[in-house]
Structure formats: C-alpha cells, structure tokens
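A short worksheet on the structure shown next.
On to subunit A.
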Amino acid sequence: MQATFYIASAVAVLATIMVITRYNMIHALLYLVISFLAVAIVFFILGAPFIAALEVIIYAGAIVVLIIFVIMMLNLKEEAVEQERIWFSGNTWIGPGVLSVILLGELVYILVTSATPEVSHQVIDAKDVGRSLYGPYIIGVELCGLLLMSGIVGAYHLGRQKKKVVHRFLEKTE
Partner candidate 1 sequence: METIAVEYGLVLAGTLFALGLISVLVRRNVIFMLISVEIMLNAAGLAFIVAGARWGQADGQVMFIFIVTMAAAEVSVGLALILQIYHQLKTLDSDAADKMKG
Partner candidate 2 sequence: MILLWMIVILMAGGVLAGIVATWSTVWCRIIALTSVILDTLLIGWIWAGQEVSLQPGATWIAEVNLPWIPSFGISFHLALDGLSLLMLALTFFLGIFAVLLSWNEIQYRTGFFHFNLLWVLAGIAGVFVTLDLFLLYFFWEVMLIPMYFLIGIWGHANRQYAAYKFFIFTQASGLLMLLAILGLYFVHGNQTSVYTFEYSDLLNTPMSADLARWLMLGFLAAFLVKLPVVPFHTWLPDAHSEAPTAGSFILAGLMLKTGAYGLIRFALPLFPGPAVEFAPWGMLLGTVGIVYGAVQAFSQTDLKRLVAYTSVSHMGFVMLGVFAFTEIALQGVVMQMITHAISTGALFVLAGALYERMHTRDILQMGGFWKRTPFMATVSLVFVMASLGLPGLGNFIAEFLTLLGAWPASPVLTAIATAGLVAATAYSLRIMQKIFLGKDSHTHVLPDLSLREKLILVPLAVVIIMLGLFPQRVIDTARATVEISDKQQNTTPVPVRGMLSEKGGNHE
C-alpha cells in the first residue's frame, strides 16, 4: 500500500515536471493526463474511490479534452512551439522558482513540525459523499449549479465570434 502511494506520488510529481517544461502543448497535456491519473491512484489509496473516478472522468477526461479542442480550434502550428521555446529560455525561471520553493519549504516546515497523525483507513464511498452533499452542503450544490450555469452562459457569450474590434475609430463599417 505504502509503496503504491510513493510510486504514484513520484509519477505525479515527475509527470507534472514534464508538463511544465514542455514546449509542445499536446505533449504537455499528455503528461498532464498522466499526472491526473497518478493523483487518482493516490485518491484511491487514501480511501476515496469515488473521487478517484471523478478525477479520471472530469480532469483527465473532460477538462483536458476541452483544452485539446481549443488548441485544435486555434490551429497552432510549429511556430507556436518555437515561440514557446523563445519565451521559455533564459533566467525567467529563477525568480518564480525561488519564490515557489520558498513557499513549498514553508509548507513542508509547517507540516513537519506539527503533529503527524495517521490517515484512517476507512473507505468513504459515493454514498457517504452523496449524503453529505445533499444534506448539510445542499446550498453549496445549489451554488455549484448556478456557477456552472453562469459558466456556460459566460463561455457562450465570450466564445461567440464577434466582429473583430481593434479600435472603435478604426472599426470598419459594412
């Protein structure tokens, strides 16, 4: 069990590192799927099989597919990869890297110095989650509904192909 956890974790971290270092978007997305799958395994180990399934379906499935669709729509070619390479080079890494490492260090420090209880091995299945969702968290569910609704409306509104507007004075009148 423990070994599985560590392996899955290592895969997740490595896959994520690969994600963030790719120049090609599709490659990155494929690594992202691996990372999500690894995390799904971690969920399963932690006793959340329902969530593991959700992770696979929604993250590794729906969201990644959505992004791929958009990439396809944009019809990005080799130039995009080149562009990415140019942007990516140099010491742009240093500042963010140091900042993030400090943040991580602080997190780890906090976690390590505090008491370390064990994870309980009770499996919490979809039924428990459902009870919770439609019990005390019903308001949250409602709000999620609204959020998704507005997400759809917003995406539709924003995604419409409008006439290109560069500047209102330069706008072509047809």
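What we mean here is this: a residue touches a chain if its C-beta (ideal position, glycine included) is under 8 Å from a C-beta of that chain, and two chains touch if they have at least 3 such contacts; residues count from 1.
Keep in mind how these were chosen: all candidates are chains of the complex that A comes from, given by their letters.
Because the structure is a prediction, the values reported are computed rather than measured.
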{"item": "Options 1 or 2 - which one, within this complex, touches subunit A", "value": "1"}
{"item": "Subunit A residues within the candidate 1 interface of the complex", "value": "1-2, 5, 9, 12-13, 16-17, 19-20, 25, 28-29, 32, 35-36, 39, 42-43, 45-48, 50-51, 54-55, 58-59, 62-63, 66-67, 70-71, 73-74, 76, 80, 83-84, 87-88, 92-93, 95-97, 99-101, 103-104, 107-108, 111-112, 116-122, 124, 128-129, 131-133, 137, 140, 144, 147-148, 150-152, 154-159, 161-162, 164-166"}
